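Removed from the display is one protein chain of the complex; every other protein chain stays in position.
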Amino acid sequence: MFLKEYIKDVYNGVSSLLKGMRKTGYYFVHPKEIITEQYPDNRAYLNLAERFKGEVIMPHDENNEHTCTGCTACELACPNGTIKVVTKFEVSPEGKKKKAIDTLVYRLELCTMCNLCIVACPSDAIKMAPNFEHSVFDRTKLTKVLNHPGSKIKEGIE
Amino acid sequence: MMTQDEIKEYIFSIAPTVSFDETGEWLNIIVDATQLKLLMTALRTGKMQMDYLFCLTCVDVKTHLTMVYHLSATTHRQSMVIKANVSREQHSIETLCDIWRTADFLEREVFEMFGVTFLNHPDLRRLILEDDFKGFPLLKDFEDPINMIKL
Amino acid sequence: MYSLEGITKSIQDWLFLKFDPTLALAIECVIVILLAISLFAILGLVLVLMERKVAAHIQIRLGPNRVGPGGMFQTVADTLKLIMKEGLTPDKADKFLFNLAPFVVMMVGMLLLAPIAFAKNFQIWDINIGVLYISSVSSLSVIGILMAGWASNNKYSLLGAMRSGAQIVSYELSAGFAVLTIVVFTGSLQISEIVASQQTGWWLFKGHIPAVISFVLYIIAVTAETNRAPFDLAEAESELTAGFHTEYSGMRFALFFLAEYINIFIVCAIGATLFLGGWMPLHIGQWESFNHLMDYIPSSIWFMGKTFLLIFLIMWFRWTFPRLRVDQLLNLEWKYLLPISLFNLLLATVIAIFGWHF
Partner (left out) sequence: MYNQTEILKDTSELGTEGELVINMGPQHPATHGVLHLVVTLNGETIKKIEPHLGYIHRSIEKMCESLTYRQFIYVTSRMDYLSSHINNLGCALLIEKGIQIEVPDRAKVIRVILSELTRIASHELWLGAMAMDLGAFTPFFYAFREREMITEIMEDTCGARLTMNYIVPGGLMYDLHPDFQKKVKAFVKQFKAKVTEYEDLVTNNIIFQSRTKGVGILSAEDAISFGCTGPVARASGVSCDIRKIYPYEVYDKVSFNEILDTAGDSFARYMVRVKEMNESIHIIEQLIDNIPDGDFVGKTKNVLKLPKGEFYTRVETARGEFGVFIVSEGGTTPHRIKFRSPGFSNLSALNHMAVGSKIGDLMATMGTLDLVIPDIDR
């Protein structure tokens, strides 16, 4: 019957709408469900995953020593030309010549955080750090030298 | 389901000038550009019912261009590859738009990237590149001194 | 007992004592205009903030919370920004109409303010055809929107304006019929009398089923008339970018934005007056002490409370439902709302004639 169908239509339509309103109404009166993260305020307790790929760093120990041998494996692995390894020859006290890095230039603005350099590194000299606040006013600041000034290669790393 | 030999025989009966290459995963059929349309129409409407053209592209092999068509069928799921050589100078081939409608966009893409002209294509315009773009970027001898970064 | 009635009366007495009657009337007019404009400004600020907060809480967010305590001054800051912004006029736009349109829309809102009873005996103009006045003036807002859409010289604007025209003209009907139901019960078009007739109980409760149905119809129709989601086809962000005000920027955009909220306030105020007893406090039958307690709450608070309840309802709709398509919108009006409201009016008339309502 036409009228019965008509009334059923209206009833079903209205009840489906009310169901939706009940759901949104539930969230309106339950402020505990709010999931907003207030970013700059929550820096102190902001937990980033330890594997988060934010930028490439070169860890130095307390003697200002790193483990980079200057083998350029990372430079070869990089798809974008982000890393540039400048090597020099150091003369050890015994008079032997040894290859070492002069500077390891890392261009953050080209990096896509693909992690291939870290995988390629044979001596675990570089790793990803969970920093993500990279914005600077001057683009040139994004080109970084990873090894600290005056740093040396750790003893026993070949 | 047809065996490899049955398919070969069937294709020979349509276009006798084809040659086969079975080194890859699927049966490769190399056909003359002039006979492409004939073969494709037969494959689509004949007993093979290859109704699904899932990839259409072009490969620049320096001496000439090769059109590569990957065909499959939603009924018996046999895939095959059809190849047709196009010379770098003449670069024109029949369109497959009227057989598979997906060929419309794919051929337009090949047209602007490789410069292959598709005869009887209803709407052969550039799809991705801007109208005044010079050159065909996916060709091996394409040089763009401004935008291309060499590592 | 404080009441707005006492304040207005003492001001009037003082004015008429000091100045001659014509001048006193002129001063009163100026005061009223100033009050109306400041009410607009305050309403705009409050309603925009309210909308954003309601939306945020429904969407499990916090909403504005940086400017001032709890984000209270967010809209003030937004308004400042909009005032400072450059108001662009597109090339080849009809400059006169383009500039006029936002003011037309605003003007309609101001005119509608006249017959609304904000509190007991606190009304700008108690015109004897109040309800008729409201329904006729409110249909003028479509002119402003059509003007904006046409003058912008933008296809999106034009489409939005055309949609809005079709929509407002059709939904006027069922809104009018819903209002008529109450007029049939009351037997008067005057706002003050409609409110007075609800002394014993609100029409929503004592008008039986027809009043409830017409209340629902009224809410749906005015949601459509004010171009609010789910009927926001004139704006239809995902379809027409911003509809009729695509090309507006700066203060002119702010006027459209403000007008939207003023319109919501006005239709909700009228809804509260007709169905929820205006400034009348809630009285339940023979509960003398309860009724007495309710009387202690000032009438202006009752009125505002009811109005904001309806506004919240309309906001709740907006943040829950998807948008209708343009043909479905007209289907809803002509196939569902109009037949129901016609039938409903008939039912209400029968009830009113036999005096079956309480």
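By written order: A, B and C. Residues from 1 in each chain.
What we mean here is this: a residue touches a chain if its C-beta (ideal position, glycine included) is under 8 Å from a C-beta of that chain, and two chains touch if they have at least 3 such contacts.
Please read these numbers as outputs of a predicted model, since none were measured by experiment.
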{"item": "Touched by the hidden chain, restricted to displayed chains", "value": "A, B, C"}
{"item": "Of C:Trp203, C:Phe253 or C:Trp319, the one touching the omitted chain in the full complex", "value": "C:Trp319"}
{"item": "From B:Leu27, B:Ala42 or B:Leu129, residue that would touch the chain that is not displayed", "value": "B:Leu129"}
{"item": "Positions on chain B contacted by the hidden chain, ascending", "value": "23-26, 28, 51-55, 57, 59-60, 68, 70, 74, 77, 81, 100-102, 104-106, 109, 127-130, 137-138, 150-151"}
{"item": "Hidden partner chain, residues of chain C it touches", "value": "55, 58-61, 155-156, 159, 163, 229-230, 232-233, 236-241, 319-328"}
{"item": "Chain A residues touching the omitted chain (full complex)", "value": "12-13, 16-17, 19-20, 22-24, 35, 48-49, 51-53, 77-79, 112-116, 119, 128"}
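Definition applied: only the chains that are shown with their structure count from here on.
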{"item": "Residues within chain C bordering two or more other chains", "value": "none"}
{"item": "Contacts with two or more other chains, residues of chain A listed in rising order", "value": "none"}
{"item": "Residues of chain C defined as touching chain A within the complex", "value": "54, 57-62, 65, 316-317, 319-321, 336, 340"}
{"item": "Of all residues in chain A, those that touch chain C in their complex", "value": "10, 17, 20-21, 23-25, 27-28, 31, 33-36, 38"}
